[in-house]
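Yeah, one chain of the complex is gone here, protein chain that is, but the others are all in their spots.
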Amino acid sequence: GESGYAQNGEFEDAELDDYSFSCYSQLEVDGTQHLLTCAFDDPDINSTNLEFEICGALLNVKCLTFDKLQDMYVIKTKKFLLIGDSEIYVKLGGKNITSKKLNIVEIVKPEAPFDIRVIYRKGANDFLVTFNTSHSQKKYVKELMHEVAYRQEKKENDWMRVNLSSTKLTLLQRKLQPDAMYEIKVRSIPNANYFQGFWSEWSPTFHFRTPEITGRMDP
Amino acid sequence: PEAALHPQIINFNFEVVQVTWNASKYPGTNLTFLYKLSSDETSSQCSNYILQQSHTAGCFLEAKKDEILCFSITNGTHLLLTKCQWISAYLKPSSPKDLNFQWHQEAITVTCSDLPYKRLLYEIQYKSMFDTEWQSKEGETCNITTDGLDAEKCYFFRARVKTMESSYGPDTYPSDWSEVTHQQRGQLRDSCQEKKLFPKFILISGTVA
Partner (left out) sequence: YNFTDCDFEKIRKKYQEVIYQALEKYMNGTKSTEFNNPIYCENPPDCLTKIERITFYPTHGCTSLAEEIFAIGTNATLTLQCPGYSGMQINNTQAKKKRKKREVTTNKCRERVAYLIGLWRRFSRIS
């Protein structure tokens, strides 16, 4: 799904509320600790006594119980084996009321890129865009595809988008409006065929203004 | 003795393996190199020694397969060193040949012939006259597309081959770089004039929302 969750409900029993839920994982989010986050698809559900538990594809334990943070259920652990499927259970008073099979490595949501900057290179008539990602230091989800989106400010859905695997890009001056204010942001998604998942959140937006005149490139 | 001899192994593209050693601890002695590849029936003595100050200091041996090399070095009476290793652990691939460039709008696809063994990384580096550093792009085959280029600008390109550490280990060598080629407007150029970089360089102050 767009927001970064894998979802389908298994039990179709009409009397029960809709307990369908979605989850995403973030690997090595704190040193070697991974994070798994789940939430009910229905934000209005009364989750007071509901608990989440994960079993299978864990190191040296059979199951782990989630912690509850407002309406999110979270596990921070090193015990993900990262091989094979797990089962996630929703429990009410210790009794399973729904469950779903999922694979931690297929629901990865990368951390958002950061530190996006734009440098105008007058001689080259272009703008050098650079940004950073915490994933270049990681062991597991190292390969990402990034999507840079930029538009003239206040031009509603007029985003131009560029996909790249590196963290450096040049925008040609002749392709932008002169003397205009632009905004630019970037997000990432796993790009290796083992780790898959969802788009990260967008980076903070960076604003820059293009020079007035479009000069010819130095010969 | 192993520390003294400090053997160094280089597997040139699974064609020839070079083993060299530091003979300074055994001045005036012709050390003997005996070896056996896992596919050999028996051991053999080196038939192609490398000489230094007219004494043996290494050996070239043919090794065409991904196999284990066992060798020993003696001074005629004493066994000084014996070692067995996968020759792939010291691989130096040959550098990419017959680079081919195909432009399409603001992207270029660089291809070359893949080497006959797996788990390699083909690396293309490129920069325009206005860039201070090379930019890299890698692929598991020699078919790499780089986009976001400006057809107006002149670009330098070069390529090399590396090994995947999970398949070959940390002791391999990257290939030598291919020759640098120059491209502009989809055409091969003899050269690109080096620019005084960023004669006018303006960092745009931006606000981060």
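Letters A and B mark the chains as written, and numbering starts fresh at 1 in each.
FYI, contacts are C-beta pairs under 8 Å (C-beta built on N, C-alpha and C of every residue); 3 or more make two chains touch, one makes a residue touch a chain.
Computed from a predicted structure; not experimentally measured.
Engineer: Name every displayed chain that the left-out chain is in contact with.
Structural biologist: The omitted chain makes contact with A, B across the full complex.
Engineer: In the full complex, which residues of chain A touch the absent chain?
Structural biologist: Looking at chain A, the ones touching the missing chain are residues 57, 59-62, 81-84, 105, 139-140, 192-195.
Engineer: By the contact definition given up top, give the residues of chain B that touch the hidden chain.
Structural biologist: 38, 66-68, 70, 82-86, 88-89, 117-119, 164, 166-171
Here is the rule we use: only the chains that are shown with their structure count from here on.
Engineer: Which whole number of Å gives the spacing of the CA centres of chain A and chain B?
Structural biologist: One centre to the other, that is 36 Å.
Engineer: For chain A, which residues count as touching chain B in their complex?
Structural biologist: Touching chain B: residues 116-124, 126-127, 162, 164-166, 168-170, 172, 183, 204-209, 217-218 of chain A.
Engineer: With touch defined as at the start, can you tell me which chain B residues reach chain A in the complex?
Structural biologist: Touch list, chain B to chain A: 106, 128-130, 135-137, 147-148, 150, 152-153, 195, 197-204, 206-209.
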